[in-house]
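All protein chains but one are shown at their positions in the complex.
Just so it is clear, A, B and C label the chains in written order, and each chain counts residues from 1 on its own.
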Amino acid sequence: MIVEMSRGATRDQVDHVVERAHSFGFEVQLNLGIEKTVVAILGSDTGKVQTDVFAVLPGVESVIRVMKPYKLASREFHPRPSKINVSGVEVGGQRVVIMAGPCAVESEKQLMETAKAVKELGAAVVRGGAFKPRTSPFSFQGLEKDALKMLAKVKSDLGIPVITEVVDIQNIGLIAKHADILQVGARNMQNFALLKELSKVMHPILLKRGLSATVTEWLTAADYLLAEGNRRIILCERGVRTFEDSVRFSLDISSIAVVKHFSHLPIIVDPSHAAGHFAYVPSIAKAAIAAGADGLLIEVHPNPREALIDGLQSLNIPNFERLMAELRPIAEAVGRYI
Amino acid sequence: MIVEMSRGATRDQVDHVVERAHSFGFEVQLNLGIEKTVVAILGSDTGKVQTDVFAVLPGVESVIRVMKPYKLASREFHPRPSKINVSGVEVGGQRVVIMAGPCAVESEKQLMETAKAVKELGAAVVRGGAFKPRTSPFSFQGLEKDALKMLAKVKSDLGIPVITEVVDIQNIGLIAKHADILQVGARNMQNFALLKELSKVMHPILLKRGLSATVTEWLTAADYLLAEGNRRIILCERGVRTFEDSVRFSLDISSIAVVKHFSHLPIIVDPSHAAGHFAYVPSIAKAAIAAGADGLLIEVHPNPREALIDGLQSLNIPNFERLMAELRPIAEAVGRYI
Amino acid sequence: MIVEMSRGATRDQVDHVVERAHSFGFEVQLNLGIEKTVVAILGSDTGKVQTDVFAVLPGVESVIRVMKPYKLASREFHPRPSKINVSGVEVGGQRVVIMAGPCAVESEKQLMETAKAVKELGAAVVRGGAFKPRTSPFSFQGLEKDALKMLAKVKSDLGIPVITEVVDIQNIGLIAKHADILQVGARNMQNFALLKELSKVMHPILLKRGLSATVTEWLTAADYLLAEGNRRIILCERGVRTFEDSVRFSLDISSIAVVKHFSHLPIIVDPSHAAGHFAYVPSIAKAAIAAGADGLLIEVHPNPREALIDGLQSLNIPNFERLMAELRPIAEAVGRYI
Partner (left out) sequence: MIVEMSRGATRDQVDHVVERAHSFGFEVQLNLGIEKTVVAILGSDTGKVQTDVFAVLPGVESVIRVMKPYKLASREFHPRPSKINVSGVEVGGQRVVIMAGPCAVESEKQLMETAKAVKELGAAVVRGGAFKPRTSPFSFQGLEKDALKMLAKVKSDLGIPVITEVVDIQNIGLIAKHADILQVGARNMQNFALLKELSKVMHPILLKRGLSATVTEWLTAADYLLAEGNRRIILCERGVRTFEDSVRFSLDISSIAVVKHFSHLPIIVDPSHAAGHFAYVPSIAKAAIAAGADGLLIEVHPNPREALIDGLQSLNIPNFERLMAELRPIAEAVGRYI
């Protein structure tokens, strides 16, 4: 951390900062400029201490963090990219992993029909919402336990891993029994109570980026999941909130390169929730793979016009087929395959 | 809802939209323009239906919502401002209610010292965090149950209501036993699992606005809390995420007038979390009262330099005293008192 | 436009809205719901009238625009994609057009060396800043007229079109004499005085998206340029301002699909200004082409370490060579070439 003293700060005030740093076991080096003193606070754990601890001291003008606040998710902690095994499917390897299926499980028929189709077309994982976090209490909330059983049936009948969202602590155990990957939704990215419980489960976890979370906050949230030893964490960019109103969320395409730069964790992209409209999904999906994403999470519905949730952003089967055909050459162009 | 058909949409496509609307029990009126057909879908419950239901139909260009998606929190549902009784303190009435205390309860001494001081200076409620949602798993997480007992002691010794945050479902019952107001933090505003459980508690609830939630989403989240009959919901504006980097969050001062326009719920303001720096707190606090806020939630610490969390944004007691003296004439200027 | 009357609006108030609409020559259709009256205002020119004109009338609750405020830039006005000829290079056709060169022209040697290299590596246009809009008055402001002459020399010696930025009205004529494409920078996207003058020049114009402009505002700004008959307008996405702080601007990848949906104008992408760091440029550049962009605007400098402006975001020649090799298979994967 870099503590900038204000002009005219006294020697005592500087000493106070130094003492505070020493109390945390940090090293300190003073930079005596003509106009201002700058105190460099050094140590591998400075990322764990709030800047406020120094910023409140008298004579301090500002405190700037040099070390990132996350550790376990960082490249410095784990220099090489993590490859994560999900029931035999590797995420973060050469294969671009397509996870596809309906936003919400609506019936066994709807789920099975979609699962068979997407598997045949090359999807490696089937997605399907059982517990749905809805912005309005009057909306359809998901089939819950019944949906979990349908997902388990897809898994056993088709031999394909399934992913579904966890929305509360109570159901973690139940969901872990039926699903291969537990998904943390964007609105729960900083639901730390949920993250702490999930860190104790040894299932692969997909952590969606919060609607307005910086990449740094996202990786710090991943540290919660990594803290108990679970290494199988997958990040998922799904768009952030901006002023732009032609799409539901603005997909942050640069987050792929940034995450790859700072973290070893694999990152996939959800173009469906970002776009909010099926017409924009293919363009974003192709961009994501070209940018280096390790996979996609795509909503597919056999009949979007009858979907109970988010029909507009779902591809129907023929559109998904067309997209998969378009994605393959892009994957090859970046030295990967689907 | 207003469904705009695309240029050249067929009669069949228009009929399809009409049928879909009728299937929900809505009325329909057609507007046949020269270039485009516009279908108006009318009914008091259109706010509960996703626009996607129509947007996915062939020939539809766009769907625009006229009715708000929230209902119970709206002025149309409850035309007059709600006044909420919290253990004898009225929120939403003529008194501007000041809630003050430390970000986190750190010790009985720290809490009691602060509580006595703020009560004497005019605070109506004491705040203190027991369970802390922290962005990093390595940070201090709160004294939890011990802190609840200390809050209960403040309540009984000083006869002043207390407010503390709920971060998970498991502890709702325990917290409700000790605290007068249950606070939902910004990062949990759309933790619907938590909201659903809280709606069953008949305690007053303070719902902070999410970091990137629109006012509409915030009021829709309030609908979750109101759905089971609890009427004692207080909104709290605490700043939203923007590009501006001189403060932690940008306090949305206009949200006060907007909330008062669309909702009957009282709204208070947290200047401390928004500013992130004690020096900016008084200016924002004064603005909030002038704008019509029903109260303030302010962080006060007897010794911010030793605070374990967020010391920089906490006022010390003399600064809080000065602020209270400045707030009183503002409250009077808008026809209220503290 | 859709005018929603408030509950209890009188017949007179509705009539007033109808009269106002008629005064603009618009058609009107009434939708009498049980709770509310909705007035649909129809006509092909409603996009040109401010919603305020109706929103201020008594009894009006809200006014929603159905027609877009832009016209000449829209697909409805010009259904097929525009292909723009720039001194023999087609923008918007099958070739992905790479425009590359230094942020600022610093010397004839620097410019010529870069121009030769990028041309040989496949760039179709050379970029180079002559007049620089700088956020600080103390920064290097560009070589101005001298730079224009160097650009003209590149154009005549190498036979490659050049693009440079226009920052004020006075120099339009001068720049038009030397450059093939006139660039409007992001900070000038709504400098309407400049746009109006530029609309009178028949040169191709590249219109960068404003830092916080919606796609709708961007296309409306394009209408200014199209208003006098100039058809050769190229859009350039260069990132928008968000809360994310790991990059300079967040490239809005979805804007490519959105622009293609609503407009006939070609769109290229500037990954350099968005990223702010050369390490992120290749990932974003590849994504842009996969998403369907018609070209790229890339900063290349023979020695970024000595660059006077924005060295960090510039590729050196070997990095540009590597990028071009990576871009070609992506272009082919989407059925195009470089």
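We take it that contacts are C-beta pairs under 8 Å (C-beta built on N, C-alpha and C of every residue); 3 or more make two chains touch, one makes a residue touch a chain.
All of these numbers come straight from a predicted model, not from anything done at the bench.
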(Q) Touch as defined at the start, partner being the missing chain; which of A:Arg7, A:Lys177 or A:Lys200 qualifies? (A) A:Arg7
Q: Write down which of C:Ser6, C:Ser87, C:Ser107 or C:Ser212 is the residue touching the left-out chain.
A: C:Ser212
Q. Where does chain A touch the missing chain, residue by residue?
A. 2, 4, 7, 27, 29, 31-36, 38, 40, 42-44, 62, 64, 66, 76, 241-243, 245
Q. In the full complex, which residues of chain C touch the absent chain?
A. 48, 50-53, 55-57, 69-71, 131, 133-139, 167-170, 187-188, 190-196, 199, 210-212, 217, 220-221, 223-224, 227, 241, 277-278, 304-305, 307, 309-313
(Q) List every residue of chain B that touches the chain not included in the displayed model. (A) 212, 214-216, 240, 242-247, 250-258, 260-262, 274-275, 279-280, 282-284, 286-292, 326, 329-330, 332-334
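Here is the rule we use: only the chains that are shown with their structure count from here on.
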Q) Taking every chain's C-alpha mean, which one sits closest to the mean of all protein C-alpha atoms? A) A
Q | Of all other chains, the one whose Cα centre sits farthest from chain C | A | B
Q: Using mean C-alpha positions as chain centres, tell me how far chain B is from chain C in Å, no decimals.
A: 38
Q: Provide the C-alpha centroid distance between chain A and chain C, rounded to the nearest whole angstrom.
A: 31
Q. Listing for chain B: what residues touch at least two other chains?
A. 241
